[in-house]
Structures are given as structure tokens and as C-alpha cells.
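Note that one protein chain is taken out, while the other chains of the complex remain in position.
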Amino acid sequence: MSEVEIGKAKSARVGYAFDDVAVIPTRRTRDPEDVSTAWTIDAFKFELPVVAAPMDSAMSPATAIALGKMGGLGVLDLEGLWTRYEDPTQQLAEIASAKDEDATAVLQRVYSKPIQPELISQRLGEIRDSGATVAGALSPQRTAEFADIVLKAGVDMFVIRGNTVSAEHVSKQVEPLNLKEFIYKLDVPVIVGGAATYTAALHLMRTGAAGVLVGFGGGAAGATRNVLGIHAPMATAVADVAAARRDYMDESGGRYVHVIADGGLGTSGDVVKAVACGADAVMLGTMLARAAEAPGAGWHWGSEAVNQKLPRGQRVWVGSHGSLENILTGPAASASGTANLIGALKRSMATTGYSDLKEFQRVDVVLNPYG
Amino acid sequence: MSEVEIGKAKSARVGYAFDDVAVIPTRRTRDPEDVSTAWTIDAFKFELPVVAAPMDSAMSPATAIALGKMGGLGVLDLEGLWTRYEDPTQQLAEIASAKDEDATAVLQRVYSKPIQPELISQRLGEIRDSGATVAGALSPQRTAEFADIVLKAGVDMFVIRGNTVSAEHVSKQVEPLNLKEFIYKLDVPVIVGGAATYTAALHLMRTGAAGVLVGFGGGAAGATRNVLGIHAPMATAVADVAAARRDYMDESGGRYVHVIADGGLGTSGDVVKAVACGADAVMLGTMLARAAEAPGAGWHWGSEAVNQKLPRGQRVWVGSHGSLENILTGPAASASGTANLIGALKRSMATTGYSDLKEFQRVDVVLNPYG
Amino acid sequence: MSEVEIGKAKSARVGYAFDDVAVIPTRRTRDPEDVSTAWTIDAFKFELPVVAAPMDSAMSPATAIALGKMGGLGVLDLEGLWTRYEDPTQQLAEIASAKDEDATAVLQRVYSKPIQPELISQRLGEIRDSGATVAGALSPQRTAEFADIVLKAGVDMFVIRGNTVSAEHVSKQVEPLNLKEFIYKLDVPVIVGGAATYTAALHLMRTGAAGVLVGFGGGAAGATRNVLGIHAPMATAVADVAAARRDYMDESGGRYVHVIADGGLGTSGDVVKAVACGADAVMLGTMLARAAEAPGAGWHWGSEAVNQKLPRGQRVWVGSHGSLENILTGPAASASGTANLIGALKRSMATTGYSDLKEFQRVDVVLNPYG
Partner (left out) sequence: MSEVEIGKAKSARVGYAFDDVAVIPTRRTRDPEDVSTAWTIDAFKFELPVVAAPMDSAMSPATAIALGKMGGLGVLDLEGLWTRYEDPTQQLAEIASAKDEDATAVLQRVYSKPIQPELISQRLGEIRDSGATVAGALSPQRTAEFADIVLKAGVDMFVIRGNTVSAEHVSKQVEPLNLKEFIYKLDVPVIVGGAATYTAALHLMRTGAAGVLVGFGGGAAGATRNVLGIHAPMATAVADVAAARRDYMDESGGRYVHVIADGGLGTSGDVVKAVACGADAVMLGTMLARAAEAPGAGWHWGSEAVNQKLPRGQRVWVGSHGSLENILTGPAASASGTANLIGALKRSMATTGYSDLKEFQRVDVVLNPYG
């Protein structure tokens, strides 16, 4: 049933979104107090399986540090406002106060200022000084240009993130980044993506990445579908990449590459489903942008919204749903699924009888087609 | 067709909601006057296959008695306002008059008052004095603590109800309730749930329960899905648990455990479909909370909305759709499906040619996928 | 694929609505001028395959006559206002001017006046005097009571119409109508229904009926689903009953029982699809109630809305979309599909290359699941 004939000359894989599925309890239940959400990648252990999306609306050096102290992994966008401006406070305010019809133009203008390499070092230093795990993200297009600066500044984890990142980028214009060589030479673990299929993810795993991002980011999924006709139903994407993880572990003689869902994660229920479909952790943008501390002040946008010729996203209002702590570990003030995400994950695991994330990847799932 | 591949590493069971199905008449019709909706569990016979959900918005001692006199089974929540307050009139008024944005906080405050064991005895006594069948409900977490008081006070039927109740609850923190032992020792029939799968229900049946609640309660299904990622499409859940009833009857040499649908029941049409999918009776919260006599005064909430750290429901407006009698046996003033539920059930049975509930479980059903 | 497992103890037939399907042209096209929509039942030939639903909102003696003169078949409800009141003008005005919240009560009151047998004779006489084909409808419940009067008054066609009519009605209260005997004794052709399955329709065909109504009437489908949980997706119902027609023709040695779609027909596109699925003609309520001449003055209701204890429909606003002629044969003033129904049917037949209704039942159909 996973392949369907669209027409006589075309078949398609059937894909499902998180909204199409749900977790279903069976014969055992468990005390939520006995449940662990801890997650280990390379030498790093995190109490929360939460990686921040490197987006200016969610992550400043301060919120990256705060997230690290709470048990997650903060990741700063090294091509964002914090490496373009000594102090981006005014630019953030301009974005927040722009009228809807001007927002894209404001983003385009504010992000047209060149990246200052010395600010990359400075920002990473600020995070390191706090004692938190240091992680920064570059796009694949500019990784070659800035990687040395990043490494010299010192990072614990390196993130290469684009809407779609492949192990084999072809260009007649510039020498493309050879991911495999690049990762091989690095001392630090690399998380790379997005990818959305078994094959794409398997090739990324073969580059030596420690983790693969599944999806194309969440904030602009609708726009990506309208503009590019590209879409990855997330439940299927995660379950396919989890299969690549299993097969690559066999092929590599035991390397476990972490699968990190990156997209379609608007509520704690979605996070539950991502793990249920096979994710080891989640990369969150929208959910963290809803924190009172978030730099976006209730607004959220991604780098694809900044493109000068073909914007594929826009500034969207996500509101403020409590402190970062409320959002991660509660208490939640409402039943909207936007707060106490870890409490919800633990309760869902307990209700279905599981005690750790790896086990919970086996939980029963129901598809409710017409819900 | 009941198993679908979500992705290469995950399959899912396909599930259907009551909205996805409908009953369809065939070659015979019958006079509605010749139809019986009577239902027998253990030594108790009810003219209406209606069990009240133990929720403060629907059930007070008075409405439990009234429902019993009309032929159904009233069930009082023994952890609700009536066992926390000598007279909860003021608390109910506070809940009803709270602004939307304050409602969760008001619920949390009002329900933080401890349960008074002596009020459990008193409330059950009030119901017994009326001559109605006496039934009270506890959550599995507190059953061990209060069961003795309940039994001493005297009940005809004992309900253990949580969002998800399993036969095998695991905890390192406290000695969990051993359902099988507990039920074995009791003198009174026990109804227990919710459960939503064949396996979960089969294990509950093996504990000796007289009835199993199917579903996770109806009032907060949407919130449960958003917050916990957990969902049970009800038509499938009921039909699966009905199969467990059949198989357990075989395995036990003839014990018939009653299947009681508990969730997704907003209209008389839903009640019809629940029986059509295999339910022996229905547990109603929303539909009874719409009665003029309901303590909620048009508002409806469940105990999951009261949680201090992770509320999974909220106070919702259900309005007033007539007297309890209107709602159960009519007359109905409109075609909304919220009143004269027994009249509708009888007419639906008659239109399809059936004369009692057990037979009606065999009625033809149509799935309208894109309706 | 036509049977799906809802759960382990229940399967369902998959059903499709007219909205789920569409007609699709293939290799041949035809001139609309060469297309015929003529239809013959028993000795009667009609240029338009349109039978009026016997509903007071659409059919008065005057509109029944007008429809007949245009080439369709008018049918008067012999249990409606025209046989309860000498002149129902005032009652129709009361219904039209009632506030929404009072409409059900007004209907109940107005229809509580007893039927006057002599008015049955008088109304049928009025139609006969006009020269139009005379047809009247009774419900199965009252057919025995009024049939003699109807026959004495003289009809060309007799319609027995209820939400669901079966060949085998069982009652301990009253002697039920034996349809087979009744039809056998009659001199005039009988159209009977609704029925929605192969089996139900086959049994009705065996009673000797000249035509079978497929569906449960259109105006109250939503309410029937909410209140009774009963629903018949119409594309499937028509295609199933068309198979019963074929099989009964074989079994009876050549009797062709006409299949008349009755429900789900809101636009000319729906009428096209009904024929494409196998209907010989359509029974229209809503579409005719939209005529400027319709007695409902823009409002539409059915007899199920009048029920004193369990109304299963209500007065709905359908508006005025032109004269009866506009609605049947145009011209249409807009592209809403509510006018020039025969022009649309002819053009659809021409676009797909067919020249008469019987051939058009073979046209290719596409199912667009997620449209």
C-alpha cells in the first residue's frame, strides 16, 4: 500500500503527516516518575531530547545558554543577526514592529548586512563562557567559507542546516562542499540536514554525520509547498529515515546516527509522535519562539523568508505561551499542547508503558485517515 | 487493509471515528414500538443503555438519582466536588461564572481542596436512600486509598475510570493497585477503563471486570491528541474491544464482559453507531451535561482539565438542550441529535429491522471516506 | 476494496457520495442538439427525467401541473398541507415568516390538522383537469388508510415514499401493509422507496413496483445522520441499486424496474452523476423548491421535520434561483449549477459522446478522493 499509481506514467509513495497518526496505549501503563527522556549523542548527554532550531526568532546567545542549562541543546545561527550586528536589538525591534505588508522587505534589508567573521567567534565565546554546550549552525552554501573561524572559536557540536542538504551537491559554478571529506577532517560531531527520504538520509549518514535532521524545517512548510511544490509528510519521513539509521548501523558495523525530526512540530503531541515514528530527538523552532524570552518577541521567521528573489516563508505570529521553562517542563497554563512539552512526553510514554525514548520508538500507532 | 506502512520502519493500524461510519437499512423495517433498548449487567437491568460519566458537570447526587429513576445508571465521581465540599454550590457557580482565560485556574483552585472521606459515605448514602442503583467512581491512582470507605458505604456498582487504565500498571514509586486481586476480593461488579485496543481490553477482562470502558472519555479528546499525541478513533476501538469480549467469552467458558463506549458520543447518531460497532451500552458525559438539571449549568469539564502541571482539557460550553428527560426520551425540539436519544436509537433500530441491542450490533455499516 | 475492516469485530462497505466522483470525457464528443433526455416508465413518456419530490415546499397542484407541462412528473404529497387545508396559503405564509427558532414548532402545529380525505380527491382532480399526468404520494404508514380514496379519485402513478421503505415491515402493533399484495391489486404503476442497498432494492422490485426511489430524500440527510446515525452515500447507493435492477431483470425474465435517485441532488452536476452511476431519473426536492413559483417561497422542509417527538430535519433557506423553466431548461443566470439542469445534462452527455440516458449510465467516472 505504500506505492500508488498517480496516473499511467507516474507512481507516488504515500506519505503521512503527524496529524494523520496518533499513539495508542495498550496493555501496560507506567508511573510518569519512572520515565526518562534523556538522550546521548557522541559524548554529550541531554536530559531533554530538544535541539533548538538555529533561527533568530528563537535563539540568541542568551536563550541558547538558557536552553543548555535546562538540559537541551541551544544552537545559534551563525549567519543570522547575531553575527551581522554587534547588537541586533534594534533590528529585532524593527522586525517585530513592521506591518505585515512590509515584513518581508524589512527582513530582506536587515539581513543584507554582511556577516562579520569576528562576531562568529565572539558569540560562540559567549556561549562557551556560560558553561553550556556550544553549538552553531551554518548553511551548506557558506560552510566552507566560515568553518575555520567556527572551529577556531571552538564548538562542541557543528550543525549544517539547509532546507535540503544532500551528500552529493553538483555545481558547475563553484566547487561544492565535499561533506564526507569535511566531516572526516573535523574533530567535532556534525549534525546535518534536512533530508526527507531513506536514500537521502542514508547518504548523509555515510558522510560520517553524528545526526541527521529529518524534514525541511517547520516554519515554512506551507510556503515551500506553494512555491516549490516540495513537501515531506513528517511521520513518513521520520519512519523512513529511522529505517536508514537501522540499515546504516548494520552496514557500518555499529555506528548509530541520530535521527532528529525538524519540521511539523507545533505541539507536544507532535513531539510525542516524532519519537513514536523513530526520532531520537527533535529540533524545535516554532515551539521555542513562543517563549517569553525568545528574541522574536512573539514573531517567528526563517532564513528562507529573507531570500531576495524567491522568499519561501514569511514572518508569522506565534505569540507568547509562557517562559522557556513553562514551555519545556511546565507548568502549562492551558491544554493547547504548547507548554510542558517534556511533561507531556513523559506522560504519553507512561500511559503507553514505556520507560525510555529508544523503547518508545516501538509504541503502537494508529492512522486515522479521515480525522 | 487494517495495517498500513507509515514509513519503512513503522506500521500503523487504520482507525475510524464514529463520523467516518453510518448505519444503513436493508430489507426489513420494524415498528419502533416493538423495539427494546433494555440492558442487563450482572444482576442489574436497565431500560436505557446509558451510564453516566462520573463528571461533576453532569452528575450530582440529584442527577444520578434522576437518571436512575429514568432507567439509566447514575455514577458519581467520588473524587469530585461532592466529596470535597459539604455543599459545592458556590464552587460550581464560580466555575460557571469564570471568564474563559481564568477557567483553568479556577478549576485548579477549587479542586485543590482535599477529599473528605466521610463525604464519600454521605453521598453514596443519599443515592441509596432514593432507591436508585448506587454507583461511584474512583481513579485507579486513588482506588486503593478510598475503596474500603466506598465499600463500607455500600455501592451496587464500582467504577474505576482513568484516561487509560491497564491491567498491568508499573511503578517504582508506589505499590500499584493489583486490579485482578482487588476485583476478586470485591463483592460488587466493577466497570473499568478506558481502554482502546483489543489487547488492553482483553487484559482488563481477565481481571474479572463486569464491564470495560472503551475510549479515553469524550470531553477532552482533542486536547489529549494535541498534548499527548494519544487518540483512539472510536468506531475502531469499540469494534476491537467487542472482538475481545467474544474471544474472552470463549477463553473464560462463557463470561460476558460488557463493552461500554466512553468517548466521541456527541449526538444520538453517535450512540447508534457505538452500538452498531459492538457496544452494549454508552457512558455519556457531554450529552448529560447539556441537561437543564446538570450541575455544570451549561459548562462541561473533566478531571484532566484540573491537572496542576499539565492540564489536558478545559471548561467547554455545551449549552442547555432541554430537561434530562428531553435529552433521554424526548420530545426533542430540534433535529440536532442532542435530545430524545432513546427515541432516536429505537427508530434507528426499527428502520434497520432490529428489535434489541444485542442484535443491532450486527447491523450493516457503511464507511464514507470523504464525507 | 469495497469491504473494509472497521475493527476486529466489524466490517463496513465503503460508500461514495456524488461529491466524491465526477464524469470524465474520453475519445468522442457529440453535438448537444443530438442528445435526448427522454425517459419512459410504464406507459408514460417524459422529455425530462425529473420526478418531483412530494414536498409542500416544492409541489402544489399548480407546480405539479406546471412541471408536467414542461415534460417532467409532478407528484403531490397527499399527506401535506393541500389535503389538510382547503386553502393552505395562510399556513405557507406562517411557515415562511416564522423565525428560525420557532420554525419547527410552527411546522408541528400547522401539520397537526387532520388530513381531509375529500381534499385528496379534490387535489388529484385539479391536476387531472389540467391534462397533466396525475401522481400522488402517501407514506407507507398511511397507504392502507387512504389508498382507496386515491384510486377512486384517479391517479396515473402512485408513489409510496418514506425515509426507508422495505418490502418486509414487521409490527406487533398493527397489521403492516403487504406491499406485494397491495401493488398486485392496483391498476396503476407504483414508485416506492427509499431504499439504499442492493438487497433492500431487490426486495422492493420483487413487490412489483415500477420504480424504486434510491436514498432517503435529500433535504434532511445531515440531520438523519446526526439523529439516527443513518446515511447512504448516494453514488454507491445508486450504483448498487442499478445492479439490483440488472439482476432483477434477469430473474424476472425481463421486467425493467426504474431506478430514481432521491437525495444528494443539489446541482445539475449531481443530476449528471446520478445518471452516470445508473439512475434512470431523479426525484428533486431542493432544486424545485428554488423555483420562483415554489409554494415554499424560498424555504424548504420535509415531513420528517414535522415529527412531534423526534424531528429529523428543519426548515432551510434555499432561496429563489429563477422560474421553474429557468431551473429546468434555462437560461441560467449564473454558474452555480442550480439552473438549466437539462441543458447541463445534455451538454455533459454531449461532451462525453453519449446520445441518450441509458447509454450515459456507462460513462467513465473518476473518484477524486481528496478533492
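Order of writing sets the chain letters: A, B and C. Residues in each chain are counted from 1.
Throughout what follows, contacts are C-beta pairs under 8 Å (C-beta built on N, C-alpha and C of every residue); 3 or more make two chains touch, one makes a residue touch a chain.
Here the structure is a predicted model, which means the values were calculated and not measured.
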### Query
Among the chains included here, which ones are touched by the excluded chain in the whole complex?
A, C
### Task
Identify the residue among A:T133, A:S166 or A:T267 that touches the chain left out of the display.
A:S166
### Summary
Had the left-out chain been drawn, it would touch subunit A at residues 1, 4-17, 19-20, 104-105, 163-174, 176, 195-197, 199-200, 202-203, 220, 223, 225-233, 236, 305, 308-314, 369-371
### Summary
Note that subunit C touches the absent chain at residues 1-2, 16, 18, 21-31, 33-34, 198, 235-244, 246, 267-273, 276-278, 330-337, 340, 343-344, 347-348, 351-353, 364-371
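We adopt the following convention: only the chains that are shown with their structure count from here on.
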### Query
Within the chain touch network, how many edges lie on the shortest path between subunit A and subunit C?
2
#### Entry: Numbering shared by both copies at the subunit B-subunit A contact, with half separating same from different
different
#### Entry: Size of the rotation, in steps of 5 degrees, that lays the CA trace of subunit B over subunit C
90
#### Entry: Geometric centre distance via CA averages, subunit C-subunit A, whole Å
57
### Query
So what's the Cα centroid distance for subunit A and subunit B, whole Å?
40
### subunit B, residues touching no fewer than two other chains
1, 16, 236, 369-371
